[in-house]
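Note that this complex is displayed minus one protein chain, with the remaining chains in position.
The first chain written gets the first letter, and so on, giving A, B and C; residue counts start at 1 in each chain.
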Amino acid sequence: MQLSRDDLLQAYRRMKIIREFEERLHEEIQTGEIAGFTHLYCGQEAVAVGVCENLTDDDKLVSTHRGHGHCLAKGCDVSGMMKEIWGSREGLCKGKGGSMHIADVDKGMLGANGIVGAGAPIMVGAALAAKLNGKGNVAVSFSGDGACNQGTTFEAMNMAVVTKAPAIFVFENNHYSEHTGVEYAVGTEKDIASRAEAFGMKVARADGTDFFAVHDTMREILEYVRAGNGPAAIEFDTERFFGHFEGDPQRYRGKGELDRIREERDCLKKFRESVTGAKLLEGADLDKVDEEVLAQIEQAVQDARSAARPTAEDVLEDVYISY
Amino acid sequence: MQLSRDDLLQAYRRMKIIREFEERLHEEIQTGEIAGFTHLYCGQEAVAVGVCENLTDDDKLVSTHRGHGHCLAKGCDVSGMMKEIWGSREGLCKGKGGSMHIADVDKGMLGANGIVGAGAPIMVGAALAAKLNGKGNVAVSFSGDGACNQGTTFEAMNMAVVTKAPAIFVFENNHYSEHTGVEYAVGTEKDIASRAEAFGMKVARADGTDFFAVHDTMREILEYVRAGNGPAAIEFDTERFFGHFEGDPQRYRGKGELDRIREERDCLKKFRESVTGAKLLEGADLDKVDEEVLAQIEQAVQDARSAARPTAEDVLEDVYISY
Amino acid sequence: MARVMYRDAVRDTIFKEMQRDENVVVLGEDVVGGMGTAGGPEAIGGIWSTSGGFYEAFGPDRVIDTPISESAIVGAAGGLALSGKRPIAELMFADFIGVCLDQIWNQIAKFRYMFGGKTKCPAIIRCIYGAGYNAAAQHSQAPTGILTSMPGLKVVVPSTPADVAGLLRQAIRDDDPVIFMEHKALYGLKGEVPDDDDYTIPFGHARLCRAGEDVTILASGMMVGMAEKAADKLAEDGVGADVIDLRTTSPLDEEAILDSVEVTGRVVVVDEAPPRCSLATDLCALVAEKAFASLKAPPVAVTPPHTPVPFARELEGAYLPNPDKIEAAVRKVLAYNS
Partner (left out) sequence: MARVMYRDAVRDTIFKEMQRDENVVVLGEDVVGGMGTAGGPEAIGGIWSTSGGFYEAFGPDRVIDTPISESAIVGAAGGLALSGKRPIAELMFADFIGVCLDQIWNQIAKFRYMFGGKTKCPAIIRCIYGAGYNAAAQHSQAPTGILTSMPGLKVVVPSTPADVAGLLRQAIRDDDPVIFMEHKALYGLKGEVPDDDDYTIPFGHARLCRAGEDVTILASGMMVGMAEKAADKLAEDGVGADVIDLRTTSPLDEEAILDSVEVTGRVVVVDEAPPRCSLATDLCALVAEKAFASLKAPPVAVTPPHTPVPFARELEGAYLPNPDKIEAAVRKVLAYNS
């Protein structure tokens, strides 16, 4: 599909925001200022953005522990997220959720999730709600190659098929679950999509480092699902540029692997080459976006640093308590 | 494979024991003497016996809520089982387990199981133990068409593939999970075996009402698994003659369905026709078995009725307690 | 007022709320029954007959028959709730929280908090629980205490048809996740239920079933009837007991409990779950901490032993609390120091 200049610029901006958000976090985390476990999405931007550019706020999304990219792509506020990660009471979740639990229900973002595999069933519920509303909306879950071994993911797929839910299961195969290779943990020569296929779902596969491949594949699947044909699944082949969590020594990587994937499989680079090569955008257009994004991220970090901290009383709010 | 006369007689006897055990329970349950929930296996005998005749006591088996047939086929004592179902302290589990929890670890029978889908992971553990022992033993789980939608079953299959466990997943598709049809709950045009296939397993399919088809299929799969090739799965198409549980009004059945399956899909009838037709056994041989089995079941019921009852003190035994 | 069965109070209340609010949705295994069979839908209407006629009235999008996939069921309830619906998920046996606890404990219960209060999660998980059917270790448990221990959940344990109606309606209209514990041995119990289609009972308000000044007996679910029987027996001997039906264990009506104990000074807690880290010890600790000065005797719990639920009639009978055991416990606390 031919995207407009604005669409292209927006897609690039979103990918770049994710990239810089994560690159910056990677640095900030070293300082010890940010608490908790953080899993960076860097490298997978084209998947989140390619998928979400096709969605509206009325389409729901359920994410994972590696959720920053999905949240940003679904329209969560950059500053609100940064503040949340910094644990501010001005954060998107008032500092109660943190990196692994960012949500913005108004944007259709039903939450990052610290439990691997927990998202898919929740997404099916959101899809059933969409079906009931009858307005052609869908729900999407992101799951990793590791999550596709969790029973909940399978249950969700079958349940979506049985109930003909407008559900889209996006599998991001970044070849690793923590320190384990997908070749080992998905113990078959078949791919992940084949599992979805065995449940009777329409499936697609695409290169997750190619924004256009992601976008087109998602568009096609989305049309199918919006039309009321039941659920579908997409497997994207992608790369994670950092460790599983911040602090991971990554001894499981092959020699030169990180350099190679940064060199050959960087979705931002590929996007730039593709759009400038096809003369859809100028390098300067993108440079300008780069600059703006860097400033935006810088601002978000400054905001997060100076944002109000939560207090002891906040602990007792936002939950029903009685004891 | 050509079975000896003794083998044939033994297979028939085992199937007949299951049949009469269940037919008798069906009657006895009406009297109110037997407590708890009972799920009868009647109709599926060829699967349990066809599978288990290939196993030794060193091969492990994990069963389901509908476990009587599997237990009997694996060699559990008829009287001990009847006493258990009657809740006697002389029962196989001292009256603590009842119909849904019959086990005899010495016979390699690791338990019926009241939780749908719980058996498969346990079986994989038994298979890993067999692998570790290195004597070519295997472990087998029985699961229903309903259980194949439970996440645990999927996890177990993938884990068996990943660990190359000598595990055999036997799926008994009797077309119903409780009151729901398999067409609905296994929400795909693909069959159950296809799911196993998507995990990268060797699979086979056979008519579960034909003892010889079951036996041969199991034999072939067993050879493959014993040889160290990793796990496999078999889907058997079979029939359940009674309701899901005793007391089930079975309104979900088609008109005449029960008569039809008793007429056309009775594994005992088919066995008799096949062996007498091929002149491998005489009708009289089988009649003799029938008579002996009936007497054995009658005896087991008498035994169960008069067996010692458990006492309040028994509650506190066979478990670690401290409070 | 109409005289209805506990199970029908469940069914009727949901039915009426589904008529009233199109966002109410039911899901679970065999809640329709007969899907994909020659007999066709509505062959059963719920294995406990608590959803008969739903499918016909509300169709497959609001009465969702599911595969045997409890994690997907509860997870879907969570997703429905986050999307503005009011799902009622059925766990055929409360014991099955084992296969879906994450979705209850780490998801549904925590959304509102983790998301900084920016969402509500009005999901109900109906758990059919309890012993009395000789259903053995995996189909007889009373995990009320386990669920009560989990922040974010409200836990309701009705003991009469009227309470089913009032509390279930309250639960359906509540914006927080609610665990609704229905005791399978109470399904046949009959009682008067108000005709009022807006009859609700606010959470956190216990019910005084018997009044007396000598001892306080705390109970919920099936234990209430047993406590009442014990109290009636004791009354014959002139012993007066406050029997308090907790109705909801979270929130807990501390006030009702403490007010009673201040008068009686003696308390017996009855619970159907094993004793350790239970609702029973929770209540004993409550009175020990907050009514210490009033206590004339140690608070005593009547519970099963710390064992799984056994199968045989004699064993299950010995395992469960009963009026005699409650009476004995009361006599014990009365005899203390006197």
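Worth a mention:
Keep this in mind: contacts are C-beta pairs under 8 Å (C-beta built on N, C-alpha and C of every residue); 3 or more make two chains touch, one makes a residue touch a chain.
Just so we're clear, the structure is a prediction, and the values are computed from it rather than from any experiment.
Of the listed residues A:69, A:87, A:108 or A:166, the one in contact with the hidden chain in the full complex is A:87. Only one of A:50, A:69, A:117 or A:230 touches the absent chain when the whole complex is considered: A:117. Set against the missing chain, the residues A:97, A:166 or A:231 yield one that touches it, A:97. Checked against the full complex, the one of C:270, C:286 or C:334 touching the unshown chain is C:286. On the side of chain B, the interface with the absent chain consists of residues 60, 62, 91-97, 101, 103-106, 110-111, 113-115, 118, 120-132, 139, 151-152, 155-156, 158-159, 162-163, 317-323, using the contact rule stated above. Residues of chain A that touch the chain left out of the display are 35-37, 87-89, 93, 95-98, 100-101, 113-118, 146-147, 149-152, 176-187, 249-255, 257, 309-312, 314-316, 319, 321-323. By the touch criterion stated above, the residues of chain C touching the omitted chain are 71, 95-99, 101-106, 109-110, 113-114, 136-138, 145-146, 148-152, 250, 252, 273-274, 276-282, 284-290, 292, 295, 297-301, 305-308, 310.
The definition used in the following text is that only the chains that are shown with their structure count from here on.
In terms of their C-alpha centroids, the spacing between chain A and chain C amounts to 39 Å.
Our note on geometry: chain A versus chain B, Cα centroid distance of 45 Å, whole angstroms.
Shown for chain A are the residues that touch two or more other chains, namely 151-152, 155, 158-159, 162-163. Multi-chain contact residues of chain C (touching two or more other chains) are listed as 67, 69, 71-72.
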